[in-house]
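Quick notes on the structure that follows.
Note that one protein chain is taken out, while the other chains of the complex remain in position.
Chain lettering (A, B and C) follows the sequence in which the chains are written, and residue indices restart at 1 in each chain.
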Amino acid sequence: MVVISDIIVLGVQMLLVLLLAPLLTGFVRKIKARLVRRQGASVFQPYRDLLRLLRKEVVLAENTSWLFRVTPYVTFAAIWVAAALVPTFATGLLFNWTADLIAIVALLGSARFFLALAGMDVGTSFGGIGSSREVMIAALAEPAMLLVFFCIALVAGSTQLSTVANFMGSSYVGLRVSLGMAVIALIMVALAENARIPVDNPTTHLELTMVHEAMVLEYSGRHLAMIEFGAFLKLLLYISLIACVFLPWKIALFGTGPLAYAVGAGAYVVKLAAAGFFLALFETATAKMRVFRIPQFLGAALMLGLLGTLLLFVSRSF
Amino acid sequence: MQMHSLAFDISHTLAGGLVLISFMMLYQDRLYSLLNVFALHAVVLALSVAWQAYIQDAPHLYITAVIALVFKAIVIPVALHRIVKQLGIHRDIESAVSIGLTMLAGMALVALSMVLMLRVTADADPLAREDLAFALSVVLLGLLVMVTRRNAVSQVVGFMSLENGLVLAATGAKGMPLVVEISVAFSILIAFIVIGIFLFRIRERFDSVDVSALDDYRGERR
Amino acid sequence: MTMASLDPVAAVLLIPIVSAALLAVLPGYRLTARLNVVASLLTFVSALSLFVIERPQPGPYVLVDDLNIVFIVLNTFVGFTTSIFSASYIAHELETGRLTPVYLRFYHAMYQTMMFGMNLAFVSNNIGLMWVAVEIATLTTVLMVGIYRTHAALEAAWKYFILGSVGIAFALFGTILVYMAARPIVGEGQDGMIWTLLIQHAAAFDPALLNVAFIFLFLGYGTKVGLAPLHAWLPDAHAEGPTPISAVLSGLLLNVALYALLRFKILLAANPDAIAPGPLMVTMGLVSLIFAAFMLYRRRDIKRLFAYSSIEHMGIIVFAFGMGGPLANFAGLLHMVMHSLTKSAIFYAVGHISQIKGTQRINRIRGLTVTHPALGWGFVVGVVAIAGLPPLGIFMSEFLIVSSTFARQPLLAIALVFGLLLAFGALTLRLTSVAFGEPRGSTASAEASYVPMLAHIALVLCAGIYLPTPLVVWFQHVARLLG
């Protein structure tokens, strides 16, 4: 019985992220448009885009292999699973323990791995540019993220997201320097991972400046739809990750009835909106940096993460 | 007893004489004079060996004395004289180290051998002890001649004086077996060397072969 | 042969000298070579019989004890295998006309005389006699080194001769001093030189005399062993003489001198007040090892290369005996035996190689394993063995030496390991260039007898894996004897 309910909750969560992801992106775009005094497309534009893409035919480059066609589904699936494993509005779900923070990083990593391969599969230099830059960014972003999670795990004494969320929600986590550093580092990593300004510009189509876009340049039709959808999900995932770790406010505990779940869900939506607003604000306020400034940017994140971890021992003596 | 001390004195003088003559060799700078000095060296050796033969009444030592006299004091020097003539070897000796230094080194060596030998407890009879001290210094001086002189001939002379030192020691060692055989063996050895010099036309010096020549012969060029 | 069964010691001495006389007069390659082999075989057999029959009582001249029986058997065995090798080697030399029949006779006669000299040195119980024997062996080898009469050969022989004579003189002086030291205690005449008596009374000898004596003996015989500052004659003598002689020089003559050194080391160790010979030997050993290791890098002549490696190994052996103690002594003995076998095997291979390629220049020999598989791989195994790699015998001795040293004197062990690694680097560098790569030089097939080489390698291999117990007991006893 419990299992059934849990599975239901899990399913709800998976669907929820699936539904909310495009909306979030649309919302961010809308805000950005407004901030620059434009009307902007409706917040539901991403859904329309996806449906349009699904209806279109797929144009494959001559040289592409099966890998190119499989990749969109693999990446989508990986990101979706990762997103589903992050507690959004409720913790202690049935399958939260199948993977912890490290595993989530790794799942995103495998999504990127396949995307980069697909970029190289085309056999043009654009794919190459994209993939090589992407892996360079990832090579710096992943360790930074892992360090942030070390820091969190050392505080919470666990890498299990539910445990972490509960712990962070609990009263006896004071404000900590290292946690502050961790959150900043995590935000920087999130910007990089989601190809947002200042690391990458999701809306550019000037090949030489693009990273992520160059990599998926050859995708079209339903494949592109899956890729786009994956990107939306990823953004959602990071935001909800930050939310559930650093402000697990009103997040529903395991087994507390539907009401609590509803409250949690509401809180979750609010958090998303807030985060989206700030993201848009930030993006309009800053300019994209040159590709080879990115290492410094991510290096800073890495350092922050390490510093945070080391400062733990100062602030808190075991 | 009186007799014994006399015997001691005589052999002592003779041995000392050998050392002295070795020194004389050190500062010879003409080949012929060196050869003559060596002849003298051999004569003195012969005398001391004979004397030992007499006081140890070991008749076989007389053979050694005779060998020393005939072979070393006469045959070899003469032969070397002729070689020097025939091969037209340069008459005077070039020494690697200046005479003065050589003399100093010689002094040091003698001192060293004294120090070493006088450590020997005196219950071994003093005669043997003194003899050994002198013999050791003669040996070292002979070697010194060998390494400081560039002429093949003078090196042979050095080797022979070294070997004289050995014979001195051997005869001084009372009742030492094989002395005669050894002296014979050494004479043959020296004969070989002399013949070698003659045959292989090693004109001026052992170190006539220079590095470049060695390169060719030994396949060692870089 | 009957005589041999009666008195093997006499046989060991008589067979060589008699056959030497015969070989000096007999004409013809085929006959003399066979006779040479047979004589060596007989000598070996009679030496073997020393194991089975009870030993003769130590007399005034002859002594057979645990120490020298090892040397004798090894000596006669290598002498035998070398005679086989030299048969095929000399045949080639006669074809190419490097040797005339006259010199051939001379060569064989000298070969047996040398064997006689070495055997005599081993069995003699009289230090004077031992001295004489060593000198006989030396002088005969001098004559054989010069046998090709090329300028280089004469050069080498002359060098050997002069340095050897000085060595002779030193050794004699040392011997006289020992006699002087012994005389007051043991008594005048013959007795003062009889080893067995000396060792009995050694404790009472005058230490000062013994010290000086040991230094002269060490330098005198050390010259023959080829220890570092006194080594100069060794490489050239090896490189310019006929290869069988190089094999015998490295495999046997060095051992003879080493044997003499050991005898006097025991004598000195028996006297409490005399200086300890250990440090001296250790120092000289290390110097020789490291010096030779460096010299290996610049060698271009393959025979000279392995001559230097002999110096290196002699250094190791002297080091081991200098360290003393049951383990190190055992290792030293083992290393000596293994080195004799391996090094002579290598020289057999090298002899054929240089005959085929018509040169001794290393950089003119390439890819042997391609053109001459048997020879090439034999060479590879030999070098691998001499470089101290398992599963061959030298590895075991080096293992024992290094490990036992490190526990006692870490710094010495470090130096030792440094030298070993250096030498290893040089040898394997040459090995890779000679045995592998694109073949260079003549590819004519060798009409060679691989039997001696393979026999030696097989022995070394089996020794590296399994040592027969009696041999071990033997070595251990000798090791204790060496203190």
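Note that a residue touches a chain if its C-beta (ideal position, glycine included) is under 8 Å from a C-beta of that chain, and two chains touch if they have at least 3 such contacts.
Here is the rule we go by: contacts and distances are computed from a predicted model.
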item	value
Identity of the absent chain, which is to be given by its UniProt protein name, from "NADH-quinone oxidoreductase subunit M", "Cytochrome C oxidase subunit IV family protein", "Urea ABC transporter, permease protein UrtB" or "Hydrogenase 4 subunit B"	"Hydrogenase 4 subunit B"
Omitted chain's touching partners, listed by label	A, B, C
Options A:25, A:88 or A:163, residue touching the unrepresented chain	A:163
Among A:27, A:80 or A:246, the residue in touch with the chain that has been omitted	A:80
Listed residues A:31, A:116 or A:243, member touching the removed chain	A:116
Touch with the omitted chain, as defined above, among B:6, B:20, B:107 or B:147	B:147
For chain A, residues in touch with the removed chain	54-63, 65-67, 73-74, 76-78, 80-81, 84, 95, 97-100, 102-103, 106-107, 109-110, 112-113, 116-117, 119-129, 131-133, 135-136, 138-143, 146-147, 150, 153-154, 157-160, 163, 207, 217-218, 221-222, 225-226, 291-292, 295, 302, 305-306, 309-310, 312-313, 318
On chain B, residues whose C-beta touches the chain left out of the figure	96, 109, 112-113, 115-116, 119, 140, 143-144, 146-147, 150, 155, 205-207, 209-211, 214-215, 220
Chain not shown, touching residues in chain C	158-159, 162-163, 166, 170, 207-208, 211-212, 215-216, 218-219, 223, 229-230, 232-233, 235, 275, 280, 291, 294-298, 325, 327, 367, 369, 384, 387, 389-391, 395-396, 399-400, 402-408, 413-414, 417, 420-422, 424-425, 428-429, 432-433, 436-438, 464-467, 469, 472, 476
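FYI, only the chains that are shown with their structure count from here on.
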item	value
Chain-level touch network, classified as line, ring, star, complete or other	other
Most remote chain, CA-based centroid, reference being chain C	A
Whole-Å gap separating chain B and chain C, where each centre is the average of the chain's CA atoms	31
Rounded Å distance, chain A centre to chain C centre (Cα mean)	79
Of all residues in chain A, the ones touching two or more other chains	none
Chain B: positions in contact with at least two other chains	none
Chain C - residues contacting chain B, complex	128, 132, 135, 150-152, 154-155, 158, 161-162, 165-166, 168-169, 172-173, 176-177, 179-181, 183-184, 188-190, 192-193, 206, 208-209, 212, 236, 239, 298-301, 304, 359-361
Complex contacts: residues of chain B adjacent to chain C	116-117, 119-121, 123-124, 128, 132, 135-136, 139, 143, 146, 159, 162-163, 165-166, 169-170, 173-178, 181-182, 185, 189, 192-193, 196, 200, 202, 206, 209, 214, 217-222
